[in-house]
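With one protein chain held back, the other chains of the complex are shown just where they sit.
So, subunit A:
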Amino acid sequence: MPAIEAVGAEEDPFAPYYFQHEEQKICGKVVSPITDWYDPNYPSVVDRFFTRYYYIKGGAPYQVLYHSNRICLICLAPTHPAYAEGIASVSYDVGNMDRSQNVVKGKAKKGGMILQEDTTLALLTTETGTVYKIPSCIRGKLVEVNTALQTDAKQLHQAAEGAGYFAILLPKIENCSDIISNLLTQQQYDEQLKKDET
């Protein structure tokens, strides 16, 4: 049937993919389609579950993503100078210790390395040859390192917020309020940036 084929050529290419809700009744009520939950102002994963904090060491800023369950992701702050210099490599071998060998067991994360806020977590080398000692930013137990950065450090340049985490740390519950008061809030960090510009 060539006539139909001719019409098909002008067809909407998305036609085979349009969502069709099937009606169902539960509790005597019509079940609303899942598309009803679309929210144009839906916050990002980081905004939904984390609070952003900052830590500055040697003039370079780092970001701590603090989850509502106190788990912390340690990242570079967006204004870290390494981005401008070009990131060449990341190593968890900090000289006396290889942090990628960290092993945790059980719910209590037994065996995880205990880190202080200034303890070097990883080494980042830029294209210009600068080596940044990435600090742990908080006092806590090392749970996990992002080994993907060892093989491909350049992905940090494109990584979405949080995806470039160096490590996951678990602070003790009783230390959390101290830890947070030692970090810069988003507002304090923004003010710091303004000061630096002037």
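Quick note on the criterion: a contact is a pair of C-beta atoms (placed from the backbone, for glycine too) under 8 Å apart; a residue touches a chain by one contact, two chains touch by 3 or more; residues count from 1.
The definition used in the following text is that contacts and distances are computed from a predicted model.
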Record-based protein name (UniProt) of the chain missing from this complex, from "Armadillo repeat-containing protein 8", "Protein preY, mitochondrial", "tRNA pseudouridine(55) synthase" or "Ubiquitin-conjugating enzyme E2 G2": "tRNA pseudouridine(55) synthase"
Hidden-chain contact residue, picked from the options A:Gln63, A:Thr119 or A:Asn146: A:Asn146
Full-complex contact with the absent chain, from A:Ser44, A:Gln101, A:Gln116 or A:Gln186: A:Ser44
Touching residue (missing chain; options A:Arg52, A:His80 or A:Lys109): A:Lys109
Subunit A residues touching the omitted chain (full complex): 13-14, 17-20, 24, 26-29, 31, 34-35, 37-39, 42, 44-45, 49, 67, 69-71, 73, 104-107, 109, 143-144, 146, 148, 160, 162-163, 165, 168, 170
